[in-house]
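To start, the structure itself, in structure tokens.
One protein chain omitted, others in place.
So that you can tell them apart, the chains are marked A, B and C in the order they are listed, and the count of residues begins at 1 in each.
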Amino acid sequence: MPQLNCTDFLNISELLSEEEIEVQRMARDFTEKEILPIITKHTRESTFPKELFPKMGALGFLGATLPQEYGCAGLNNVAYGLLMQELERGDSSMRSAASVQGGLVMYPIYAYGSEEQKKKWLPLLASGKKIGCFGLTEPDFGSNPAGMLSRAKKKNSHSTNSGWILNGTKMWITNGTIADVAVVWAKNEAGKINGFLVEKGMKGFSAPEMKGKFSLRASVTSELVLEEVEVPEENRLPKAEGLKAPLGCLSQARYGIAWGSLGLAMACYEAAVEYSKTRIQFDKPIGGFQLTQKKLAEMLTEITKGQLLALQLGRLKDAKKITPPQISMGKMNNCAIARKVSHVAREILGANGILDDYPVIRHMMNIESVYTYEGTHDIHTLILGEEITGIAAYK
Amino acid sequence: MPQLNCTDFLNISELLSEEEIEVQRMARDFTEKEILPIITKHTRESTFPKELFPKMGALGFLGATLPQEYGCAGLNNVAYGLLMQELERGDSSMRSAASVQGGLVMYPIYAYGSEEQKKKWLPLLASGKKIGCFGLTEPDFGSNPAGMLSRAKKKNSHSTNSGWILNGTKMWITNGTIADVAVVWAKNEAGKINGFLVEKGMKGFSAPEMKGKFSLRASVTSELVLEEVEVPEENRLPKAEGLKAPLGCLSQARYGIAWGSLGLAMACYEAAVEYSKTRIQFDKPIGGFQLTQKKLAEMLTEITKGQLLALQLGRLKDAKKITPPQISMGKMNNCAIARKVSHVAREILGANGILDDYPVIRHMMNIESVYTYEGTHDIHTLILGEEITGIAAYK
Amino acid sequence: MPQLNCTDFLNISELLSEEEIEVQRMARDFTEKEILPIITKHTRESTFPKELFPKMGALGFLGATLPQEYGCAGLNNVAYGLLMQELERGDSSMRSAASVQGGLVMYPIYAYGSEEQKKKWLPLLASGKKIGCFGLTEPDFGSNPAGMLSRAKKKNSHSTNSGWILNGTKMWITNGTIADVAVVWAKNEAGKINGFLVEKGMKGFSAPEMKGKFSLRASVTSELVLEEVEVPEENRLPKAEGLKAPLGCLSQARYGIAWGSLGLAMACYEAAVEYSKTRIQFDKPIGGFQLTQKKLAEMLTEITKGQLLALQLGRLKDAKKITPPQISMGKMNNCAIARKVSHVAREILGANGILDDYPVIRHMMNIESVYTYEGTHDIHTLILGEEITGIAAYK
Partner (left out) sequence: MPQLNCTDFLNISELLSEEEIEVQRMARDFTEKEILPIITKHTRESTFPKELFPKMGALGFLGATLPQEYGCAGLNNVAYGLLMQELERGDSSMRSAASVQGGLVMYPIYAYGSEEQKKKWLPLLASGKKIGCFGLTEPDFGSNPAGMLSRAKKKNSHSTNSGWILNGTKMWITNGTIADVAVVWAKNEAGKINGFLVEKGMKGFSAPEMKGKFSLRASVTSELVLEEVEVPEENRLPKAEGLKAPLGCLSQARYGIAWGSLGLAMACYEAAVEYSKTRIQFDKPIGGFQLTQKKLAEMLTEITKGQLLALQLGRLKDAKKITPPQISMGKMNNCAIARKVSHVAREILGANGILDDYPVIRHMMNIESVYTYEGTHDIHTLILGEEITGIAAYK
């Protein structure tokens, strides 16, 4: 099978299976045919191309690692990573949408939900007919979710099956406003974190969109407001207990970001290479100048290492040997190099680099969110620091 | 006189005269009262607050270093620098507008124009009643203006006073679309660069706005299209000869940017300090964490050095001892540190850093233009390299 | 088989074969038992532990990838890389000695030599009974060997088998003074580069040691002076033609450095981790401070990526698919990160970091040579730049 035409300086694609490459190809096609033609307009107007959701569903892009019995593609983690990479080569907004749906909504239902919950929600979410969102972060608790103020109170404290009253505010919720179901995390009266499936239209639940973003503009970002929302017991995720449950979701999402950010970096690098070969100054292509070559060589080196890192993480994840600090390294490094690559690509494009005729400025704005969400760079630094030294230094 | 309340870690304001501080204060007031309240809206909607032009004129902000006999403020270069700093603390778009009007339109009329041209144009431009733009850069000649394709042909080659026919295309022209007069540079038949005052409405002259910018969104950026435009001889700048003339203008503009970019950096730094003192995570202000303190300390150090650099450049300019490579160092360094500061400030603001509720993301986008225009970072690097080694390495 | 106790954050050792790990283990033992106990003294006194040469030979460390029929170990390239890594974990001087012997002396004899030359020299060099050196670089031709001034003239231009007269000066020659045989490159009268085996004691050949090094102090670095040296035709490498031949040797050496520099980085990182866990300041281990954790996390991330890079290069080399620019990326990146890691480790060790009680300062000095030789960082940058853009920018 011929390789895809993309940045692959060390023949890494030869380490992939045919199936993995096939997934990459499908996602590449989707990005080129569905995302790229419309993304500039959506970014300019700050709107989300909601119509792509069922299309992604039809291709198996949503919850792609979950089993086929729930309507999912059952991919391995490397194929899933390549999928995230190719979507984010298009735009971080679309990759984020798929990440949230799969890693933060479908995954917790799959991992912590009852069989009924799985059967009800997973096929709907997998198909893209329903959209989900993930409510963990609060206005004053970004890096420290354990401090959350949202509360879940038993409606009738004497009945084990009486339902719950939820109160709280969540922020920075991708797809919140358009979601049919929100996985909301709140502390019960014992101070233990529980997860709830809060459905659109439940009384007291609203999800206003946040405005004025200059990053992920083609994504919907929302607040979730819960005021005395009644949620039946059957909407509680029965196997989620304590902070470990949402952190498990974050591991899924972070893993996907380690790959997705590579796609962003590759898109920027490829735009810069193309530009540097065709843009003439002082009678030669700017790619022929030493200062430009240094930039390109460094970009390629960082991307290549990021690819090797993501692939090894995928192999470890498929072998069920991966640890959260290993994922932190991937998320931290690949976001950081993607951020750097986007800035350098912007430089190479000169004045053209500020126009949305080229994808670079859009990616450069997007990476700021990606660099920050699902654990900031600094938080992942400290996760690694703790792993190395045995000493926690967060506080 | 009490100091202004701003970033001044090394008491640099004590090196300023009362008059210089007074100019700074006026510009600060203008920024706070006129720019900051409206700039978020203009940036969101990508519109230029044209109504601020006559207000800047009334305050003497336009062409501020030129003599009072032409309606200008006659400031020294340090006061002018502080003015640029304070405007850009508001937004690079407004500083750019003032820079172009003063350094790239009024300055060449003053330096290379006839007495009639000065008397006609300088008071109008100083008052902000008329707006000017500067047409040097061409689509394929950014860093290498000497290669320009625009041509000025004598209308009647036998008469010395017969007027000219201009043809060519200019790009990346700040205020082009709204300008009443454009200083356009073109090569005559002998291959010498000449400057012309091309007026709005001249036949064959148009200035379409460029769309899709994600930087300097509150600024108008345009193409200038000249198709057989007839320009009378009295609209030619008689004392401008060769590339030296537009390069002299660029020196004015670059000097202003060395100060302006500091204002941008200070705005970002101050927002980050404020945020770091009030944003609580893990039960303390994030400013209390070592990783945040490192960021803040580095930002402050770079800003402080940039201030000293700008001030020394100003003193050298006032003493008429300044050289173009010295200005290059100022432009290059202060844009680079402002760019870095804006990124780090964005990090410190966490997720809030992507919202236009805070000024940082706007400045972060703006600096990309400022870093690039009037000589990219790399071009200034090579100007310095040539000064150090005596060897030109542009080609 | 249990893993070795070393920096392996992503379980990369699980990607190694048993044989590869066994080679690593042997080399690790050698380093710990033979190199580390004596290296501080040799570094302090600037002497070379020549007695280790036959010991390395006995263990198969010299020319280790060449076939067993010539007395060599016949290792694959990954095992060879691990060997270089473990030796340089000890000291760059010993890795350099092994690199030169294997990659720059035995390899060209093997690749470009006659069967007689191979049979004569390879077993002697493999055993460490004889020492070789590689004479390519000249005082004025470091990065540009094609410009070499050394000349080989036919003794009798009418006889094809009459022997040669060599003249020239080589510099920066590892092991030059103690070598029994030097592979010397010189241009013939047609301007083509040829390789010659110049033996110790040949008339007109001398190899004075260079003094005053503060890097690779436990290594001998020499000049080679050739004044009318007569070399018989049978000492010419018959299959070496043009610059391609010595560049082929450099590819071998650069590949080994990509691994060796990792060993240096790992030694520094491990010293820093150990120190950070035991050094108490302000009543806690300095490894518990955020600023230290950031340093450690970055070091580990860079080392891990360097390991993945080296391993993939090894797999490509074993598959005979590797290209020179791919090797350049490995040499360039891994030396750069080792250099950075050594500096940061030095910081973490505080004042103790300047003492040779700890290995870090020694490695920090050594990496300066390793960063520079076999192609400087900048040369490899431009090799990559040419690969990316198709345009050579060396000149």
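Heads up, the rule we're going with is that contacts are C-beta pairs under 8 Å (C-beta built on N, C-alpha and C of every residue); 3 or more make two chains touch, one makes a residue touch a chain.
In this text, all values refer to a predicted model and were calculated from it rather than measured experimentally.
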item: Visible chains that the absent chain touches, using the contact criterion stated earlier; value: A, B, C
item: Candidates C:44, C:119, C:244 or C:321 - the one touching the absent chain; value: C:44
item: Sole contact to the chain not displayed, among B:77, B:194, B:281 or B:333; value: B:333
item: Residues from subunit C at the interface with the omitted partner, ascending; value: 40, 44, 137, 140-144, 147, 171-172, 210, 212-216, 280-284, 289, 291-292, 343, 346-347, 350-351, 353-357, 361-362, 364-365, 368-369, 371-373, 376-378, 381-382, 394-395
item: Contact footprint on subunit B, counting only the chain that is left out; value: 9-12, 273, 276-277, 284-285, 287-290, 292-294, 296-298, 300-301, 304-306, 308-309, 312-313, 316, 321, 326, 329, 332-333, 380-382, 384-386, 388-391, 393
item: Positions on subunit A where the hidden chain makes contact; value: 289-291, 294
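One rule holds in what follows: only the chains that are shown with their structure count from here on.
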item: Taking each chain's C-alpha mean as its centre, the one farthest from subunit B; value: C
item: Innermost chain, taking as reference the mean of every protein Cα atom displayed; value: A
item: Centroid spacing, where centroids are CA-atom means, of subunit B and subunit C in whole angstrom; value: 52
item: Distance from subunit B to subunit A - Cα centre to Cα centre, in angstrom; value: 39
item: Residue numbers of subunit C (touch at least two other chains); value: 289-290, 294
